[in-house]
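All protein chains of the complex are present and in place, except for one that has been dropped.
Order as written gives the chain letters A and B; numbering starts at 1 within each chain.
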Amino acid sequence: MSHTIDIALTVNHIKYERSIEPRMLLSDFLRHELGLTGTHVGCEHGVCGACSVLFDGQPIRSCLMFAVQANGHEILSIEGLGTLDNLHPLQASFMEAHALQCGFCTPGFILTLVPFLEKNPNPNEQEIRQAISGNICRCTGYQNIVEAVKLAAEKMSAAHKE
Amino acid sequence: MNYVGKRIKRNEDPRLLTGQALFVDDVDLPRMLHAAFLRSDYAHARLKSIDISAALQRPGVVAVYTAEIMGEEWKPGPALVSPPPTVENVLFNSRTQVPLVKDKVRYAGEPIAVVIAESRYIAEDAVEDIIVDLEPLEVVADLEKALSPQSVLIHEDLESNLAAQMVQVKGDYAKARQEADLIIKRRIIIDRGAAAAMENRGIVADWDAKSHFLTVWDTTQAPIPIRNGLALRLGLSEHQVRVIAPFLGGGFGPKMMMFYSEEMLIPWIAIKLARPIKWIEDRRENFYATTQERVQIHDAEMALDHDGRILGIKDNFLHDTGAYDPYGLTQSHTMGAYDVANYYSEIKVVFTNKMITTPVRGAGRPQGIYIAERLLDLAAKELGIDPIEIRKRNFIPPDKFPYEHCIIDQAFSPLIFDSGNYQPVLNKAATMIGYDQFVKEEQPRLRAEGHHVGIGIVSFVETTGVGPYEGARITVQANGKISVATGVGTQGQGHFTSFAQIVADQLGVDVQDVQLVTGDTAEFHWGTGTFASRGAVVAGNAIHASAVAVRAKILKLASEVLKAPEEELEIKDGKVQVADIPHLSISLGELATLANPLRGAVEPGTEPGLEATAYFGPKYGATAFGTHAMILEVDTETMMVEIKRYVVVEDCGTILNPMILEGQVHGGVAMGIGNAYYEKLVYDENAQLLNASLADYLIPTATEVPRIVVGHEETPSPLNPLGTKGAGEAGAIPVPALFAQALENALPEYNLEILESPLSPNRLFELLQKKEKSQ
Partner (left out) sequence: MKPAPFEYFAPTTVDEALARLAEYGYDAKVLAGGQSLIPMMNFRLAQPSVIVDINNIPDLFYIRENEERGLRIGAMARHNKVETDPLVADRAPLISDAMPHIATVQVRSRGTFGGSIAHADPSAELAAVSVALEGSFLLRNQKGERWVPANEFFVGLFTSVLEPDELLIEAKFPALPERTGCALVEVARRPHDFAIVGVAAVVTLDENDRCQRARLVLYSVGEGPVIAHQAAEMLKSKELTPESMRAAANTAANREIDPGSDIHASAEYRRHLADVLSFRALEKAYARARGKG
């Protein structure tokens, strides 16, 4: 039963075509088929959030989707968000606020926060904590992540005003 | 001083933030194969037969290994840490883990066979093809029953399931007991859980058959011992093996355990098949295949006078080591931060049919502090003394340092507290949380409104920065940047930055121009690893010593080149210049090039380049101190607990980077909260783990961890030039004791005595029900 399915999808604004087994998880597809290893796998049962990416702009757990389901859709992973020379305000804020330690959970947090900040440009502490309650971090205790989000919100609303 | 002590942003962050940092599962090599393990469902069973024929038939499967197939090459792992040499009458039965089960399964999850296939997917399919015949045996799941004479034996060549026994004595507890006005004697049960780092373990091994060289990427906190041990096991020379611990997604202790079954097997298979082999642990496996902490049962006693002064402490306890005990004895004490003249403790380490236990963040101190703080709290209640007051009466006073406890610490050095000044820390914490104001005004007011609010304040000590040693090599490069190599690995502690700060200050460069390599045995191959809150202290001081040596070389050479006395030279902005004469200068890069000429002669005895290697090994560990305070509210209908305020004041000596330090504290407290109210590995009577998933093993998220306010005091350590002490585990240590105190304080009408950890809403319900029925 190793039949493959042809899929075509866009990841980080680049179109890809592949033939893959239907059971291949989207997380494995991104990491090993496309070599985009910035999306990390923490649990494969949809609890830790480390594998979160954007699917047509919505945050999803890539370990809970078969890659074939992404046929015809758009994925944004951490590699598509910013570069070393041009960090996204969230990435820059995480660095300023020391919101990452080992960095393993970080891409999942950041991608979850991108649509959150779009919908909530001025969130309070409670709203932020609710928004990230689907992502587990074992290193930071979350406090600096909350600070980073507030900082990013400031940066992004300042940019909008310009 | 430019950088040390400042909140410098981390050098490593941009790569981590953009998905350009290498973790072990990111390693992808041509012709790489994947491993999956068949693990035992039974906790205790005799292995009768294994049939791998169907697995071998499956397309995509390259090999299957069992103990039988390994033949002569099968051997158990090494004992890692021998019993403490300085203590007499230590009983230690060393039994180490095996690569694959040979005759008997001793814990659920123990590996029986490994499949090597073209993908992990296929390997897992093939694992299901294997037919194993296991004859279940009676299971040893309970710590106390394990020691009963009727118990079945886990290691049949031993007389019992006793793995180790050790007594530690200071002074004369029996005498102290006789003189006491009050004895607090209680049975206390403390359970801790899994480290559950976000990254599971993994290993990639690549044997280059043409150059006879083995490269291993491993999620280990101890790459150098792994390299040395692998070379020995595989019959190779150390220089034929390179172990790389790249970026690690958290360690917290269990990644310090060495020669896990997978670490013994995967490199061996890589050589056998001459193809790269990758094994990545999945989350379910992590609960079975990675070490953890579990239960300790304490029969503890504190003898005090009527002023609440501790005369002595006695603690006999059982510790669950699991099926094997490769890690030796890591015993912490239960004297807290107190001036205790008499101490007696007997530890019995017991084998059970569960995974091996090894230290998890805190490593015995959470248990030790729980005992000390609980007994003291109960004494305070009986004597009518305020909890803060009773602690002050017992703290080791500042003039008694260095304070000798006459027993050994968990690293086998003498337990000596190097320096400390405890009262100011406690006072600061009390002030920051508003202790007096809360007790006198807020609490009565809120209680009258029907809120069950409580406050807690506890202190702890932590031996940190223990030996044996670490080393570092620093080199000025031709491009003016500084490269630093050290043996310790990094699992998020910010070494790439805090260590760079030390170097930048000595060598007058920008902190971003200091490039560190950690955890790669090709770069540096002497050292032990990152554990016991020792990275900053031991590796940091080795780096400091090495930087000082390089600075001396720079000045010496620059003095010759610039023809000026060394005293008139200063190093800043990446160049050496004569003070106040800017045009008389030379860049560090140019100097480094001059120090390594391609032609000409050098003075006999000259070392090339601007490079130095230095080592640091402390005489004993530096003792850090801290106080945590917390206000919480309990909904006595639902048993839900909400933390309203949380304060930490810590004293870890000289602070290298306050931002990184605070991050460590936040993370430690979050883990402590997990240990106090959320995390518990639930085993049934057949030693089956019932909650091997993150859905049921509850790690606190952002809605469970409160805002933590951190204050600092700095009592430098006299044991190292930087004056620094460790802080990696501090946040986690006192939290369960704090929770207990605060809960009791929130529910005075129940007059609770909390003698266990962890708690949960369900357990709190049971405790309150029991109290209600008895009243």
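What we mean here is this: a contact is a pair of C-beta atoms (placed from the backbone, for glycine too) under 8 Å apart; a residue touches a chain by one contact, two chains touch by 3 or more.
Only a predicted model underlies this, so the values are computations on that prediction, with no experimental measurement involved.
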item: Absent-chain contact - pick from B:698, B:737 or B:752; value: B:698
item: Touch criterion as defined above, residue of B:124, B:566 or B:714 at the omitted chain; value: B:124
item: Omitted-chain contact residue, chosen from A:38, A:80 or A:134; value: A:134
item: Chain A, residues in touch with the chain not shown (by the definition above); value: 1-3, 5, 21-23, 25, 28, 44-46, 49, 52, 55, 58-61, 63-66, 68-69, 71, 112, 116, 130-131, 133-134
item: Touching residues (missing chain, whole complex) on chain B; value: 120-121, 124-125, 128, 282-284, 637-640, 678, 682, 690-691, 693, 695-696, 698, 700-701, 703-704, 760-762, 765-766, 769
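Simple rule for what comes next: only the chains that are shown with their structure count from here on.
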item: Euclidean distance of C-alpha centroids - chain A vs chain B, Å; value: 29
item: Sites on chain A touched by chain B in the complex; value: 2, 21, 23-24, 31-32, 35-45, 47-48, 50, 77-79, 81-84, 87, 91, 94-96, 98, 100-107, 110, 125, 128-130, 132-146
item: In the complex with chain A, residue positions of chain B that touch it; value: 7, 9-10, 12-23, 25-26, 28, 59, 121, 195-200, 247-250, 252, 282-283, 491-494, 659-660, 662-671, 693-695, 699, 701-703, 705, 707-708, 731
